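A single protein chain has been omitted from the complex, and every remaining protein chain is retained in its original position.
Labels run A, B and C following the written order; every chain starts at residue 1.
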C-alpha cells in the first residue's frame, strides 16, 4: 500500500484525491494540506476517509509513513516543495508547470540526480483517449514519417484578469500543454519557434501585457513542421484537436461530446457542442495519469512524464514569448538554462 | 445512510456494487449473497469493505438493518426474491426481466400494492447519455408529433447455445430492452406487433428453437409506427442506435467509440469501431440507474423505471413471439395477464 | 449516332433531354412530343436544337429515323406507348412504374419476347453514387452474407391530394423505388411482405384512401430480412438512406448535402440539411441512367434495369397494399400475374 499526501486542496487536488479513492486501490491518501483549508474541504476530506488535514504541508513532508506527495498548490510553490519532498525521499507528482524560472527547474533536476525517486509532471493530456489514439497511430507507423503537426487548443472562456497578470502569459500558461503535445505526438524536440499573438478576445488582456489569441509555428529537430493555435475563448466550448500528417497519411482527433444525438429540423442538422472545459474533457485522463504515477512507484519503472518533460515545454514557452516580443524566429538553444 | 444488500454476486452484481462504492456516498453495501459465491469474489467483497458475504440470500432478507436489495441473481429467482424482499419491507432494484411468466410478475405487482416500497427494474439503457439525449429532444418538442421510431440493437457475438435454450428467446431476452426503449422514447404503449425472425448467424440457434436475426414492426397507441431490428452478431461491435422521426424533424443517436481518432491513408478514412459490448457502452448508465434508485428512496419519489415498466416489455415480447410463431400481427391485448 | 424521340415534355422529359445534350455525344434528340406542349417548352426545345416538336407522339413512333424513345408521359400511357414503340422496332426507356396493372405489364413483356429491343425502366436510384457504393461493397463481399437490409425514404413534402388520389397509393407510387432498391442491394427476390401504414402527416391523405407514413417488413428469398420506412414529409429535406448488414459487417449510406460546412456556436454544432428533393439528390443519377441506356444500345448489351425489374416492384407494391388492407403478411406469390 502506497501512502499519499496531497499538498494543495483546491479543485485539482480534489480531482486527484477522487481518482485515488475510486480507482487506485493500492494507494491510500493519508493526509491533505492547504494553508487556506476551508471548513467545507476539511469535512469533505474526513468524509472520504482522509483523516489528517493540515494547514502546513511540512507535516506531510515530515511524515515518514508517506511515500509520495502530489503537489497541487500554486505554481510558485512547486519547486520549493518539490525540493523538500525529494530531500525527504518521497516520490513526487507535480502539477504543471514545474516553474517558469529555469534556474528553479534546474535545481529540481539536480536534486533528483542519483536518487531513485519517481517524479511526474501533470501533463494530463498525454493520458487523454483521443490524443493517445493519435499517438498510437503515429507509433504504429500509420502516418509514416511525420511532416506536419497541427494542434488547436481553445478555452471556453478567459480566466480573470488578475490571473492573467500572474499567469506567465499565454505561451507559458496555456500553450505549454500544446508544446508538450507536440513533443508527445512527434517524439522529437523542438528546434525553433515563431510566435504571433494578439489581444482579440478582450482588450483588458492586452492591457495586462498578454495576448489571448496566438499562433506558434515550429521547426522540429526531426525536420517536421508544427503549428499550434490558441484562443482564450471559443464560445462553443473547449476545442481540443490535433492532427499528425506524414508520408503515409494523416491522423486527427476531434472533441468529445455529451452525446451522439443529432437533430434534423428545418433549421439544419444540429449536434452537441464539445464538452465545456478541461474537467469535463479530461476527467478520465486525470485518473489515468495518477494511475500511471502509482504504477511507476509500484513497478519501479520510469514515470511516463518525467522532469525533463516538465522542463522542455517551459523552454519552448520562453522562446515563444521572446519570439513575439522581438518579432523574429527564436531557436530553443537561445534560451539559456 | 441507506444499507444495501446485493443478491447475486456475478458480473452485474459486482458492477452495481462498484457503482455504489464509487458514486453513491449515502449508500453502504452491508452484505452480498450468492449460492455459488467463489473465494475470489468473497475476497474482492471484503477488500472493498463488504463485510457480510453469504451463500444464502435469506440472511439479507432477514437483516432488519438492510433497507434495500439489489436482485442480480438468475431470472427465475427474480420474482420469489422480490416477494420475500417486499414482505420484509425492503426497497427492491430488480434486474430485467422481472420474469417471462405474467402470473409471477402479477404477484409482484399485487404484493407492492398499498405499500410505499420503491421497486425499480434494471432497464439501464434509459440512463444512457445518448438515448437520454434523444428522449430529451422528443420531450422538448424538437421532433414534433412522433410518427416513426426506429431502433437497431446488435450484439457483438451470440451467447452460448446453452444460454440461448433457457433465454426465453430473442424477443424476451434481447429485444425486451428495445421494447422498453420504444416505450421510453415514445411515451406511448404498444398496440400491435408483427415479428419476423430467422437464424442467419448460427444454425445452432435455429436448432435450439430460437432466431438470431429479428425485425419487429409495431403500432403504438399514440398512432405512431415503430420498428426494431436485432442481431446476435455484429462483428464490428455493439451497435446500438435509435431514431425518432416526427412532424418537426428527426433525432437520432449513434454509437460511442473509444476515441475520435480518424486515420486517412491510401486505404480510406478509418475511424474507431463502436465500443465492444454493454459493459463498455453502458457503464455510466449502470452507475446512473443505481444513483437514481437511491435518490428515489432518499427523496421518497417514484422510481424512474417502475414495476409496470417491467411488465409491459414482457407483454410485447410475448406478443412478438406469438406473432412469429403464428405468422400474423398480434395485439398486445391478446396477451392475457 | 442514335436518334432519340422524347415522349412527354414535362419536368422529367426535360431532365433526360439535358442529360443527352450535355453528356451523351453519340445520341441526338430528333423530336419531342407532348399533347400539352406549351409555347415555352417549344421555345426551349428549339433553343437546344430539338427541331421537331409535336403534339402527337405517333409522329415519333412513325419516324423510321428514330432509334429509341424515352417515355416520360403520364403513367397510364406507359404501356400503350411501349407497345407502339416496340411494334415500331424502337428501343424504349420507360419511366417508372411501367404500370400498376399486371396484365398491361405482361403485354409489354410478351411484346418484347424474341426481339432484340432494349427496354429500360427508370429506376434512377440504382445509378446514385451512394446506393451504388453500398451495392459495390455488397458485391465485393465486404459485408459477407446479407442478413438485414434497411431503407429509409422520406420526401420533403407531400404531393397534392389530387395526385395522391390517382397515385396508386404510397406503396406503388413512392415505396416502389425502395422495393427496387431492396432487390438491387440484395440481388434477391422478395418472398413475403407485411405492411403497416398510417395517415400521420395529413388527414386529407387518409381521407383520400392512402397513408403517408409506412413501414414494410420483408422476407427475401435468400433468407435475409428487410425493412423500409417511408414518410411523405421530412421537414428537413429529402432523407434517403440505406444499410446492408451481414455476417462480415455493415455498409450504410447517408444523404448528400449542399456543402460540408459546419458551424459551431453557443447554439450547437450545425451542418447542412440533406439536399431538398429528388432533382437535387439524383441529377447525376438521371444522367448516368440515360448514359447507361445509350450504352446498352450502342454495345448491344442488356439494359441495367430491364422489364422484369419494372415488374417485380409492382408485384411487391401490390402485395404490400394487400397486406395493409387485410392486416396480414402476404406472399408475393399470392399476387397473380
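In the analysis below, contacts are C-beta pairs under 8 Å (C-beta built on N, C-alpha and C of every residue); 3 or more make two chains touch, one makes a residue touch a chain.
Just so it is clear, the model here is predicted, and its values are computed rather than measured.
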Fill in the blank from the handout: Missing-chain contact among C:31, C:134, C:195 or C:319 belongs to C:134
Fill in the blank from the handout: Across C:105, C:190 or C:251, the one contacting the chain not displayed is C:251
Fill in the blank from the handout: Considering the complete complex, of A:83, A:227, A:258 or A:284, the missing chain is touched by A:227
Fill in the blank from the handout: Filtering C:40, C:259 or C:336 for touch with the omitted chain leaves C:259
Handout entry: chain A, residues in touch with the chain not shown (by the definition above)
Key = 145, 147-148, 150, 152, 154, 194, 196-198, 200-201, 213-215, 217, 219, 223-225, 227, 229, 231, 233-236, 239, 245, 247-250, 327-329
Practice task
For chain B, enumerate the residues touching the unshown chain of the complex.
Solution key: 234-237, 239, 264-274
Problem - Positions on chain C where the hidden chain makes contact - result: 21-22, 25, 47, 129-130, 132-134, 137, 142-143, 248-256, 258-266, 272
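Please note the rule applied: only the chains that are shown with their structure count from here on.
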Completion exercise
Per-chain C-alpha mean nearest global C-alpha mean belongs to chain B
Exercise for the section: For chain A and chain C, let me know how many angstrom lie between their CA-based centres, rounded off. Expected result: 58
Handout entry: Rounded Å distance between chain B and chain C, as computed from the means of their C-alpha atoms
Key = 42
Handout entry: Gap in Å, rounded to a whole number, between the CA centres of chain B and chain A
Key = 40
Handout entry: Residues of chain A whose C-beta touches two or more other chains
Key = 264-266, 272
